[in-house]
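Here it is, the structure in full.
Moving on, here comes chain A:
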Amino acid sequence: MKVMVNTGTSVIQAFYEKKGSTLKDEYRQSAAVAFMDLKDMQKLSLKSRDKIKIKSEWGEVVLYVDISYDAPHEGMVFIPRGPWANIIISPETYCCNVPTYKGIPAEIFKTDEDVLLVSQLMNKVYNKYNLDDDKLTDKPVYKKRMI
Partner candidate 1 sequence: MEYILKNGVVFDPKNDIDGEQMDIFIKDNVIVDKVSSKAKKLDVSGKLVMPGGVDLHSHIAGPKLSIGRLYRPEDIRKGIKPASKNDISGFEAGFSLPTCPTIGYRYTKMGYTTVTEAAVPPLEAKHAHEEINSIPNLDIPTLTLFGNNWFMLKYVKEKRFDDLKVFISKWLKLAKGYGIKIVNPCGSEAWGWGKNVDGLDDPEPHWGVTGREVIQALTEVNEKLGLPHSVHVHTNDLGHPGNYATTLETFDCVKHIKKNENVDRNQIMHCTHVQFHAYKGTSWRDVSSGASELIDYINKNDHLTCDVGQITFDETTTMTADAPMEYDLFRLTGLKWANKDIEVETASGLIPSIYSSHAPVSVLQWAVGLEFFMGVKDPWKIVLTTDSPNGGPFIRYPRIISWLMSQEKLQDMLDNEVHNWATNRTDLGTYDREYSWNEIATITRAGPAKILGLTDRGHLGVGAKADVSVYDIDVDKFDCTLKSNSETLENKLLNSKYTIKDGEILVKDGNIVKLVNSNHIWCNVLGLENEEKVLIDRIKPEFNKYYTIKYENYGVNDHYIQPDTRMDVNYGGEL
Partner candidate 2 sequence: MIEKPITDYDEEVRNCSCSYCGNNCDDITYLLKDKKIVGVRHACRIGASKIINDQDQRLLNPLVRNDEGILEETTWDVALDKTARLLYESDRPVLYGWGETSVEAIKKGIKIAEKTGAVMDNQSTICHGSSIQAFQNVGHPVMTLGEVKNRADVVVYVGTNPMDDHPRHLSRYTTFPEGFFRKNGRKDRTVITLDPKYTNTAKVSDEWIQFNMNEDYLLFDALRMLLKGESLDEEEIAGVPTSQLENLIQIMKNAEYGALFFGLGVSQTLGKQKNVDMLIQLVEDLNRYSKWSMLPMRGFFNVSGFNIALTSETGYPYGVDFSRGYPRFMVGETTTIDLLNRREPDFFMAISADPGVQFPGYTIKHLINIPTIQIDTHWGPYTELADIVLPSTRVGVETEGTAYRMDSIPLFMKKVIDKPENCHSDEWILTQLYERIEILKQEEDN
């Protein structure tokens, strides 16, 4: 289904972000979510907490879905800002420095794929250090210093 994506702050996502709990499942549960109009969900036979893959010109990512309390707005999807939303938003600034976080055309599909935790998502999408995905969890991974 074709949709228009809007990203922005939600109170729960901001809560976990500001708390500094971004690696944890709570953050994933609050930020890796596409909030949809109930009518749109019905069109794809989606229930709350089902999973979708969302694709834009810039990338694709798997998210939970939930009912938007900001509806009615058929054809519109809201994703709280964060590492998941970033993958599909447009970097286009139109030469005025602000990327396009709102009003991104995208397409959504129902899926069974997993919604990744932050550490896994960053490794999979950007793969800067070629880390082993299985070792990445909801806890910081680093080496203690030998004293």
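With respect to how the candidates were assembled, all candidates are chains of the complex that A comes from, given by their letters.
In the analysis below, contacts are C-beta pairs under 8 Å (C-beta built on N, C-alpha and C of every residue); 3 or more make two chains touch, one makes a residue touch a chain; residues count from 1.
Please read these numbers as outputs of a predicted model, since none were measured by experiment.
Q: Just to confirm the interface: in this complex, chain A touches which of 1 or 2?
A: Considering all copies, chain A is touched by candidate 2.
Q: Touching candidate 2 in the complex: which residues of chain A?
A: Residue positions touching the partner: 4, 6, 8-11, 14-24, 58-59, 68-73, 76, 78, 81-83, 86-91, 93-103, 118-119, 121-123, 125-131, 139-145.
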